[in-house]
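Complex shown without one protein chain; remaining protein chains in place.
On to chain A.
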Amino acid sequence: MAHIPDGVLSLPVLAVGAAVAVAGCAYGLRRLDAERIPQVAVLSAVFFVASLVHFPVGPSSVHLILNGLVGVALGWAAFPAILIALLLQAVMFGFGGLVVLGVNVMNMAVPAVICGLAFDIVRQRGGERWAVPAAGIAGVLGVLLTALSVALVLALSGREFLPAAKLVLVAHLPVMIIEGFFTAAAIGLVIRVKPDVLDRTPAFSIEEPAR
């Protein structure tokens, strides 16, 4: 579901998706510090592999997305990470079309960034105590927002919103639960082992003292 194939969406939707993807990637790359590039690559690889884990649910078949985890770990840099992973999935496995790449990036990266920003706020206000539950909620929220966004995009291309949203949401309930636990566990591990990985200070604020 999350990977929409070519020929389903209408032209204005495709254009908006491409514009959002380009803008998000440009902003994500501008804020990206060179020291964090390996981390972005690793999470891009996790995202690339996660879509291969799939299981049948009811009449359809779903797979892990893990955009919540990518968003919590990377913040705005989730855009380039997800773009690269989706491009490779489209070229190598035929997951989703190349023309709809922008829309697919938008559907998965915008929820990821929202999750990342919300996680940062919770972590700053509530401290480390709330970080693990917040990560779990971010894992659920990432999938939920992606499912809603897919349904919305389909609705804007002339489908009925409610049936599509129902189909997509019901099929993704198990994915949400799994990803909630997985994200909480992964972020919990990172906080225990190397908490500074999650400190996203934008590149310019690090550069300033050096000047």
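Everything that follows uses one rule, which is that a residue touches a chain if its C-beta (ideal position, glycine included) is under 8 Å from a C-beta of that chain, and two chains touch if they have at least 3 such contacts; residues count from 1.
Convention: contacts and distances are computed from a predicted model.
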| item | value |
| --- | --- |
| Among "Nickel transport protein", "ANTAR domain-containing protein", "Spore germination protein" or "Response regulator transcription factor", UniProt-listed name of the chain not shown | "Nickel transport protein" |
| Hidden partner chain, touching residue among A:Ala135, A:Ala171, A:Ala184 or A:Leu198 | A:Ala171 |
| Chain A residues touching the omitted chain (full complex) | 1, 3-5, 7-8, 32, 34, 37-42, 44-46, 48-49, 51-56, 58-61, 63, 84-85, 88-89, 92-95, 150-151, 154, 159, 163-164, 167-168, 171, 193-194, 197 |
